[in-house]
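Below you'll find the structure, written out as structure tokens, and then a few comments.
Here the complex is missing one protein chain, while the rest keep their positions.
And then subunit A:
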Amino acid sequence: MRTQTKAALGIGAALAAILAALIILLVVNPDGDEPAASAETGEDSVLVRSDSHVLGEEGDSGVTFVEFLDFECEACGAVFPVVEQLREDYSGRVTFVARYFPLEGHFNSERAARAVESAARQGEFEAMYQKMYETQSTWAEAQVPKDDVFRGFAEELGLDLEQYDADYASEEVLARVRKDVADGESLGVQGTPTIYVDGELFQPESVQDFYDTLDEALAK
């Protein structure tokens, strides 16, 4: 056999093996399509971990509104003001939980999540979360690191910058963000925002949908 033929066969075999592996992964994997339709919401469930960040105060009805979010995602930025309004309108009744789900396609989204988590370590989760969305249009969609911008936010919030820098760079904070991502992935979350109301996957089409769904959950 000619060397060229052997080489072609070798490369061809490697190609076939990789392709077959990818196809098998895609076909065999059942939860590749949609996020799980519903999930447990009890204490320390995949949806709400004991260390998950609650926005504001916990509600007393037991109804939870869990959002897997990406600070760089435009759709999340669009949902942000709605959620802020909901938090006001359902304050004290519904528990709003934010889960990190930085998407790979966004250059700065994991950095943003680390910045927010670093702020959370100084008790400023909510302020930093709001800051990220309020300023999203100024830093999102870039292909260069925005560490300095985020550090600027930390400074504006009056955080201890030495501590912030240490947290921002720490393995621990990164692991905390990735843990949320892993929970999301285990539910089959693929995009953001993915929202669960009372453990049920909620796919809103209008702002009114948010109110209808929450009212319904509260009426139960």
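Heads up, the rule we're going with is that a residue touches a chain if its C-beta (ideal position, glycine included) is under 8 Å from a C-beta of that chain, and two chains touch if they have at least 3 such contacts; residues count from 1.
By definition in this document, contacts and distances are computed from a predicted model.
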| said: I want to check something: the complex is missing a chain, and I'd like its UniProt protein name from "Carbohydrate ABC transporter permease", "Anti-sigma regulatory factor", "NAD(P)/FAD-dependent oxidoreductase" or "Vitamin K epoxide reductase family protein". | reply: "Vitamin K epoxide reductase family protein"
| remark: Touching the hidden chain, out of A:Glu104, A:Asp148 or A:Glu171, is A:Glu104
| Of A:Leu26, A:Val144 or A:Ala219, which residue touches the hidden chain? | A:Leu26
| remark: Across the whole complex, the chain not displayed is touched by subunit A residues 4-5, 7-8, 11-12, 14-15, 18-19, 22, 25-26, 28-29, 32-33, 103-106, 143, 185, 190-191, 205
